[in-house]
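Removed from the display is one protein chain of the complex; every other protein chain stays in position.
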Amino acid sequence: MFTLGQLAKQGGGSVVGDPGIEISGVQPFELAATGDITLAARKRYLEDLESTGATAVIVPDIHSDEKKPLIRSANPKLTFARILALFGAKPFRNLGVSHLASVSETCRITEPVSIHPFVSIGAGVVVEEEVTLYPGVVIGNGCRIGAGSTLHPNVSLYAGVSVGKGVVLHSGTVIGADGFGYVHDGEKQVKIEQGGRVEIGDYVEIGANSCVDRATFGTTVLESHVKLDNLVHVGHNCHIGENTVIVGCVGISGSVTIGKNCILAGQAGVSDHVTIGDNVIVMQKTAVTKDIPSGSRVGGPYSRDYRSELKIQAVTQKLPEIYKEIRRFRRMIK
Amino acid sequence: MFTLGQLAKQGGGSVVGDPGIEISGVQPFELAATGDITLAARKRYLEDLESTGATAVIVPDIHSDEKKPLIRSANPKLTFARILALFGAKPFRNLGVSHLASVSETCRITEPVSIHPFVSIGAGVVVEEEVTLYPGVVIGNGCRIGAGSTLHPNVSLYAGVSVGKGVVLHSGTVIGADGFGYVHDGEKQVKIEQGGRVEIGDYVEIGANSCVDRATFGTTVLESHVKLDNLVHVGHNCHIGENTVIVGCVGISGSVTIGKNCILAGQAGVSDHVTIGDNVIVMQKTAVTKDIPSGSRVGGPYSRDYRSELKIQAVTQKLPEIYKEIRRFRRMIK
Partner (left out) sequence: MFTLGQLAKQGGGSVVGDPGIEISGVQPFELAATGDITLAARKRYLEDLESTGATAVIVPDIHSDEKKPLIRSANPKLTFARILALFGAKPFRNLGVSHLASVSETCRITEPVSIHPFVSIGAGVVVEEEVTLYPGVVIGNGCRIGAGSTLHPNVSLYAGVSVGKGVVLHSGTVIGADGFGYVHDGEKQVKIEQGGRVEIGDYVEIGANSCVDRATFGTTVLESHVKLDNLVHVGHNCHIGENTVIVGCVGISGSVTIGKNCILAGQAGVSDHVTIGDNVIVMQKTAVTKDIPSGSRVGGPYSRDYRSELKIQAVTQKLPEIYKEIRRFRRMIK
């Protein structure tokens, strides 16, 4: 339970109405009831604030209607996310180390931790305080797991992986498997041994069944606050900058460098050794085949500027008509 | 062992020849031997029924040749699938609860069940009769698993997931991981807490290493008889209608609604908040970027009508020739 004033302060906004009103939950606009706060993000919600059952509504700070208790915010969605986090916060539960876990004697574990049944922890692993390892998690030798991190069921870390503080790895994700490199000797594929490691920064979150490969030499790096969705593949020796967001089913080849604050949309792919700058937006299904300068927005099969790509696509739709016309010209010329 | 008459009855067809003939197995046309029944689906098989060693053959009901014992069917492939199911049926094996499983005392388990070693079941979980949980399956708190369902090795269910009757989840699949939502606060990505859940209908089957995310609020829903292949990603708050089939490596963003009886072919992708009607066919690798009306067939990078897309692609192949001609016109005009 929070007061409207507390929520405005924590969420970054200003109160319209009584700041002492008590709020007990957060719900979407159409489902909210008495005691709830909600978000009016769409125009049709803003035009009809009285249609929600919510006690209070988060609105853009340019919104002038004052019929309901409000929180006005320069970034309503952000205010909403922050308030949701206040209500949704799951405090760490100290379950200790299950007697059904297999923990090497050479580990260094700082209590309190929650290590569930059927977790396996290799030699020399360091687990900091308030770490939660769900059932089936496997931690290879020499890994380090930072304070407050959560590894969901059946996550696998190969040897030597370093995970920062406050990291969340969802089920089935694999960190540190061998990078993919072979040389054909004329008869068969010869493996290039992958002796490097992986370093995951603080507050990184990785979705389910994603993969981040170890480096051939050196380190594959995800900087702090990087967010990966489900089924994302990050090849060996990649370096991904702070705050970059990578959506589901994206595939990133080896030795790719990506800057800060980028967004790679779903099913995009990046060729090996490519460098992508900061603040780049890669549209869905794009094939990034060349370096992309900072601030660009690219799309399509050859990672063209997105506006050019849209123009090209618009004309592409007219191709049958164009071809008809060409044949008409040809006949006229004859 | 079944008689030809029994198979025709169960499979939905009519017998040509002696309905008392005994059939002991099902094999493909070229491998079938005495005692087997097979399917003649292709024209070249139908034209040469005597080339199979099978004792009996399933054929379309318009087929007039009667040299072999036959089952004539309006839908031979369906008749074949039904007969295959008769022979392939694996009856439930009651192995009880392994002493190597970790089962919360607050679960409600209805015997008979098969709970293998290293299965972990959280608090308040309901497991109905004839459920099989293979090794490494992890069931979060408060989940419900309907009668006759099978969860293959290393499947993970997060808390609060509901699974219907007769469901099959293949290895490594993850149900209920957090949806993917963040708001950038100018410095870092702020997570939008994902407090919703997932509901899987009856007789759903999901392939290996697929992911269905929990809703932000409310419920991500797969209706009954939905079939997902391997490595499919379904985002938060999606709703997928009955009988819809989603092929391998498809990625579906958040808040997508898909109707009944649709087919999404391999590596298709769907943008967030899109609505797809009933009986829609989405071709391989299509990017569905806008709403699709019922009964459509769409393809290509902008989910165009598939026939238009094919025409466009046909002309696309002529582009070098078109460009040459344009330059010729240009020279003539000069």
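Letters A and B name the chains as they come in the text, with residue numbers starting at 1 for each one.
Note that in this section a residue touches a chain if its C-beta (ideal position, glycine included) is under 8 Å from a C-beta of that chain, and two chains touch if they have at least 3 such contacts.
Source: prediction; values computed, not measured.
**Student:** Identify the residue among A:Ala85, A:Val126 or A:Ile192 that touches the chain left out of the display.
**Tutor:** A:Ile192
**Student:** Using the touch definition up top, pick the residue from B:Phe118, B:Tyr158 or B:Phe180 that touches the left-out chain.
**Tutor:** With B:Phe118, B:Tyr158 or B:Phe180 as choices, the missing chain is touched by B:Phe118.
**Student:** If the hidden chain were put back, which of B:Ser24, B:Ser51 or B:Thr316 would touch it?
**Tutor:** Final answer for the missing-chain contact: B:Thr316.
**Student:** Among A:Met1, A:Ile62 or A:Met332, which residue is in touch with the absent chain?
**Tutor:** If we include the chain that is not displayed, A:Met332 is the one touching it.
**Student:** I need the residue numbers on chain A that touch the omitted chain, in ascending order.
**Tutor:** 102, 118, 120, 136, 138, 140, 154, 156, 158, 172, 174, 177-178, 180-185, 188-193, 195, 209-211, 213, 217-218, 231, 233, 235, 249, 251, 253, 267, 269, 271, 285, 287, 289, 301-302, 304, 308, 311-312, 315-316, 318-319, 322, 325-326, 329, 332
**Student:** Considering the whole complex, not just the chains shown, which residues of chain B touch the missing one?
**Tutor:** 27-28, 31, 75, 77-78, 80-82, 84-85, 87-88, 98, 100, 116-118, 134-136, 152-154, 168, 170-172, 203, 205, 207-209, 224-225, 227, 229-231, 242-243, 245, 247-249, 261, 266-267, 284-285, 300, 313, 316-317, 319-320, 322-323, 326, 329-330, 333
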